[in-house]
Structures are given as structure tokens and as C-alpha cells.
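Rather than the whole complex, this shows some of its chains in their spots.
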Amino acid sequence: MQVFQPQDPAFAERVRDSFSRQTALVTIGAKLASVRPGAIEIELPYRADLCQQHGFIHAGIVATIVDTACGYAAFSLMPPDAGVLSIEFKVNLLAPAAGAKLIARGRVKKAGRTITVCEGDVFTVRDGQERLIATMLATMMTILGRHDVIG
Amino acid sequence: MQVFQPQDPAFAERVRDSFSRQTALVTIGAKLASVRPGAIEIELPYRADLCQQHGFIHAGIVATIVDTACGYAAFSLMPPDAGVLSIEFKVNLLAPAAGAKLIARGRVKKAGRTITVCEGDVFTVRDGQERLIATMLATMMTILGRHDVIG
């Protein structure tokens, strides 16, 4: 895997601080599990109140955690005063999201000055075994000079 | 807009019944606002506990409601014993999701036996004015003969 050099030595603190302000993630119970330059891991314990009609975690909730993992993977390589916005993402759902918890891993594929492209995978964990259930390709944007979009 | 003839005259009831079993949508407070053949509308009142770090509704929550609208648009044209699964979707975030409520509209672009392609738009409503904030292109699959995927 590609090794990235963060522009901001305090990147991990910046990611954790921003993550803690994401009320949607608190609401669904997602946790930041790992923060490395260009690579973020988010965990979501299974909850029966986050499902679609067949009892699997809703594809939109799966997208929520992997979009967030991708966004922070991009954000971890940005300058200290930047904000990050998702321009777009595409997700393929590969298998039903069932199991004790989900793990979403986002990583930077190509970091640019304005545009950063990330990919992410989501796994279910059952009896210690990981199973790939979704994959994302996402485009993130560095926002500078906007006081309403920092972090 | 294209006019679709549903295979199942009870399609609206089938959509409403399935929607009511989506616990994720109850959790976020989404409501089924309109059910027509191949066209579904979902509303989500703004809630401060569904946001990303800048106070806008999280892109993943936006994706959740428009994926659901697209899924049920496809489902409304399927046979009575079918289930629907999202194979994949792509969403472009066009503007921050701020405002009193969001409206997601999903519609069928091309209905096939196995694969149905849908598009969806999301609007914020503020002072009675709609503003487009996201757009989706999604691929849905008709599932037949699987007892764990009905509705």
C-alpha cells in the first residue's frame, strides 16, 4: 500500500475532532477505529434499528460509514485549515450486511491539490472472520477559505 | 415523464408495507410521501442529529433516502412475490443539505426483468422553495425465489 506523508503533523487529532462533530455518526453508533495518513477505519456495531426491510444493515448506512472513512482518508492529507466535502461516490453492494459489526476502510488512491480520489471497502465480522460486503469509489474536494466548511 | 403500468395492482400497499419494515428509516425519521408506479417520494425533516461536521445533513443520510426512493420506484413495477436489492448506486452531492426538510424523488429510467435502472434527485425545501442538492443513478435487482428477500 502507498505511504503518504501528511502535510499537517496533527492530522490524527484533526480527524478525531472533526469526527466527533458528526452527529449522524453518533446517532448510528459508528466509531473511529484507526487513523493513519490516507487510511481510516470506522466500525459500526450491528443494530436492529439501522436495517432495511430484510433485516440487513441499510445500504445507505453502509454508504454513510464508508463515505466517512473515505472523506477522512482524504482529509488526513490536507492542510490544517482545509475542509473536506464529498463531491460524489459510487458504492457496490456485494453481499447482505449481516453480522455482529461492520468495518469500513477508506484509503486515498490519488491525492491532488483540489481533488482526492479514495476507495473504500466494508466488511462484516462474524466469529472473527471478515467478509467483504461493499466497495466504494469516491471523489473528495479540498475546501479552502470558507469559514463554514472547516474540518 | 414515462408512464409505467404496474404488474401488481396492489403495488402501493406492497411498497408501504415494505417501507414500514425499514427500521433505519424509522430511526432517521423518513416518511413515504408519494407512491406511484415507477416513482416514489420520501421526505426527511431536518434533524440536528443527522449531520456531518459542518451542520449539513450527512451525505450518507442523503444517499439513504434517495437510494430508498429509487429502490421502491423499481419495486413498484415488480411482480408480487419479488424482492428488491440495490446492486449499486452513485450519488453526486450538488449543494449542502440544509433547510427545514429534504425531499427525495426516485423514478425508474429503464425497467428490465432482472435489472432496473433508476435515477433520483434530492431537494431541500426552505420557505416553500425547492433547491436541488443531490442526484443519484442506481441499479436495482429483482430477486425471485429467495425467502429471505421478499418485499
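Note that the chains are named A and B in the order they appear, and that numbering of residues resets to 1 at the start of each chain.
Going forward, contacts are C-beta pairs under 8 Å (C-beta built on N, C-alpha and C of every residue); 3 or more make two chains touch, one makes a residue touch a chain.
Predicted, not measured: the structure shown is a model, and the values here were computed from it.
Of the identical chains making up the complex in this file, 2 are positioned in the shown model, whereas the full set numbers 4.
Following the convention adopted for this analysis, only the chains that are shown with their structure count from here on.
In the CA-based superposition of chain A onto chain B, the rotation angle is 180 degrees, rounded to steps of 5.
Distance between chain centres (mean CA atoms), chain A to chain B: 22 Å.
Every residue of chain B that touches chain A in the complex is listed here, in rising order: 18-19, 21-28, 48-54, 57-61, 63-65, 67-68, 83, 85-93, 148-151.
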